[in-house]
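The structure is given below, and queries will be raised subsequently.
Left out: one protein chain. Kept in place: all the others.
Showing subunit A:
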Amino acid sequence: MNIDATIEFIAALFMLAGSIMALISAIGIIRLPDVFTRSHAGTKSSTLAVLLTLLGAFIYFASNQGFYSVRLLLGIAFVFLTAPVAGHLITRAAYRANVKMADTTVEDELKEVTDKVKEEAEKERSETGEVIIEDEKKADKEHSE
């Protein structure tokens, strides 16, 4: 077994490890109870799966054909940057849309904060007695983000 065959074997091992990671994350996405835990499985571990697989492909092409693909490295960097961002955004949207949490949820710290902010806004409005039309209220909400 010469050195090239060994490197190719290692690359194939990387890709196999990535596929096992994707299978684990698929099991997570079907078994976990609510959307927040599911996004945990669907974004974190599948990011690792894609990283391992693309790294394996990069090593394979580098050793087999002497081709150092910049596109694969770019793909690794891009997925590594964007998958957590997408997971965070979709989880935030789900929280804002009041998606029901699992029955086993123990703590929701964000709910206390948002309730407090809402209460304070109500109080202020009733003190000043100003009437806020719907459009301005929406604009205020967007500014406070």
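Quick note on the criterion: contacts are C-beta pairs under 8 Å (C-beta built on N, C-alpha and C of every residue); 3 or more make two chains touch, one makes a residue touch a chain; residues count from 1.
By definition in this document, contacts and distances are computed from a predicted model.
Per the UniProt record, the absent chain's protein name among "Peptide/nickel transport system ATP-binding protein", "NADH-quinone oxidoreductase subunit N", "Minimal PKS ketosynthase (KS/KS alpha)" or "Na(+)/H(+) antiporter subunit F" is "Na(+)/H(+) antiporter subunit F". One chain of the complex is left out; on subunit A, the residues touching it are 8-9, 11-13, 15-16, 18-20, 22-23, 25-27, 29-30, 35, 38-39, 42-43, 46-47, 49-50, 53-54, 56-57, 60-61, 64-65, 67, 69, 71-72, 74-75, 78-79, 82-83, 85-87, 89-94, 96-97, 99-100.
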